[in-house]
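For reference, the structure I am asking about is given below.
Every protein chain except one is present and positioned as in the full complex.
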Amino acid sequence: MKQLKWLGPFYYSLLALFLYLPILFLILFSFNDSVVLTFPLKGFTIRWYQQLLQTPELLAAFRNTLWVAVTSSFFATLLGAMAAIAISRYTFWGKRLFSSVATFPIVIPYLVLGVALLLFFNAIGIPLNLWTVGIGHVVINLPYAMLIIGARLAGFSANLEEASMDLGETYWGTLRRVTIPIIMPSLIAAFLSSFSTSFDEFALTFFLTGTKTTLPIYLYSQLRFPQRLPLAITVAAVVIVISSLLLILSEWLRHWGEKAYKA
Amino acid sequence: MEKKRRVITLLSIPSIWLLLFFVLPFTIMLLFSIRETTFSPIFPPTLSHYIEFLTTPVYLRLLLSSAWIAFVTAVITILLAYPLAYYLIFHGGKHRLALLSFLILPAWTSYLLRVLAWKVILGSNGIINTFLLSLGLIDEGMPIFLYSQSAVIITLVYVWIPYAALPIFSTLERIDIKLIEASQDLGASPLRTFLRVTLPLSTPGLVSAFFFVFIPSLGEWVTPSLVGGADGIMYGNLVQTQFLRGLNWPMGTVMSTVLLLIVSVFTMLFNRHVTMKEMSALA
Partner (left out) sequence: MEKFSVQLFDISKDFEETDSKQMFTAVNNITLDINQGEFFTMLGPSGCGKTTTLRLIAGFEVPTSGRILIQGKDSTGIPPYKRPVHTVFQNYALFPHMTVAQNVAYGLKVKRVPKTEQETRVAEALAMVHLSRLGNRMPAQLSGGEQQRVALARALVNNPEVLLLDEPLGALDLKLRKEMQWELKQLQQKLGITFIYVTHDQEEALTMSDRIAVLSEGNLIQVGTPDEIYNYPNSRFVAAFIGETNFLDVNLDKTEGFKAWCQIGGQTICAEHPDDLPLFPGKAIFAIRPEKIRLFAQNSQVKGEIAISAKITNRTFIGTDIRYVVILNDGQKLTTLTRLNGDAENVHFEIGDKIQVSFLEKDAFILTE
């Protein structure tokens, strides 16, 4: 067995390469001074990044994406928190049914969800716009927000809330002064994770988007034109860096929150 | 009673939300699947689209080939992810979670962009082809890499590895190391210990991993539309086309309902083994 010690680290490195290389290629090519994405590299440039800032549709798509992500993450977190508190702190009629319905979106392919929501908006006569995209994003992010916040709620005893009420604070006052401060890291984590999902969601958004596009939709539409590929890749590089940073932040918050309040 | 009031206050908005934007859309989808044309009323209902679906070989064939792609993807993904999780749990030391997180990180980044990356790598002017050309191993760009079933499978495997590694990792983590020691203490060889103790105990993780790769792959349409070409087309592409270009909404609705039914049946079958909580870490 001893002589096989290198096998594990070797395999790990191989997988790491497999997972990271494609992304690194994208970032690499975003600085490459050529329209054709092949080796050898033609030379370093930041012109694609400059072009990014000079493409109005792209900037508009970026603004739209930001708006949808912020709004939908806010509501996903809010609704997720309400549902998580109800589920983890109370017993009520139909609790099992409620939690299975609330987590079911996780297993439904976005394609199916997209079709259902498209038919729904069409049936009730709501024109497709950024709001319909936002609603779709809340639907897919709500279960994750609920699970993230629920995990935090399960991590501290309901005794704390009882202690607060025992000391004279009302239930809603207790939520504000005890529960929410303690679950705050998970609220932020839920928000950030919803945000990053929403920010680059494509498969569902495609069905729900109207005339205003989001960044991934814009990106997809550009892929048909080979000469615009470098620009698309540059957008990709930017999005990758932003969402990685957000996710590292959200993970860090989650662990920090657990550590700080380990009573 | 006070407690009841609190539950009602907390649950009312999420419940209304779920009813309005989740339950109702699927109900409408079911209803629309039984109407005559895109714009006709629901009554009288008709099963004609279902009959058409079942009697037109292309739909079922596509569904089967998509299921095959999803199955192969799930199997390859698990075969790649299991050794990783095993290595990290049993030899990864105290940094094993950090090591796993490092590999999961790419999964957090844009799905579309990761697929795009593979388009760039596999394309006929892509990195692999130019690399092989420059080595003189091939004479011209080999189209087999892009626009094929293999391209779809490679890309999906790439996308899903982290999602498969996570449930396997957390299942292995829960195995009491004493059980493995006990098996070895009783004279079982490492291989026998693995086959008789470790592997059976990691079944829940394997089942979860399979589920969470197979189901979304089955409903996939973005990856095949970017790297699949004519050979790599999947069921999802046809559904999407019905809405986009075909304007055959009733058929698209039926196809999508069929997919929903398959997913629901799978969810019910796997319900006992698959814990949604494990996936929350991947949100």
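We call the chains A and B, going by the order they appear; numbering starts again at 1 in every chain.
To be clear about the criterion, a residue touches a chain if its C-beta (ideal position, glycine included) is under 8 Å from a C-beta of that chain, and two chains touch if they have at least 3 such contacts.
Just so it is clear, the structure is predicted and the values come from calculations on it, not from any experiment.
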item: Residue of A:G94, A:P127 or A:G173 touching the missing chain in the full complex; value: A:G173
item: Full-complex contact with the absent chain, from A:S72, A:N141 or A:S164; value: A:S164
item: Touch with the omitted chain, as defined above, among A:W67, A:W131 or A:F156; value: A:F156
item: Interface with the unshown chain - residue positions in subunit A; value: 91, 156-157, 159-160, 162-171, 173, 178, 181-182, 260-263
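Simple rule for what comes next: only the chains that are shown with their structure count from here on.
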item: Residues of subunit B that touch subunit A when the two form their complex; value: 2-4, 6-7, 10-11, 13-15, 17-18, 21-26, 28-29, 32, 80, 83-84, 87-88, 91-92, 99, 101-103, 105-106, 108-114, 116-121, 123, 125-127, 130-131, 134, 158, 161-162, 190, 211, 215-216, 218-222, 226, 236, 239-240, 243, 249, 252-253, 256, 259-260, 263, 266-267, 276-277, 279-280, 283
item: Subunit B-facing residues of subunit A, complex; value: 1, 8, 11-12, 15-16, 18-20, 22-23, 25-26, 29, 36-39, 79-80, 82-83, 85-86, 90, 92, 98, 101-113, 115-120, 123, 135, 138-139, 141-145, 147-148, 151, 171, 190, 193-194, 196-197, 199-203, 206-207, 216, 219-220, 223, 229, 232-233, 236, 239-240, 243-244, 247-248, 251
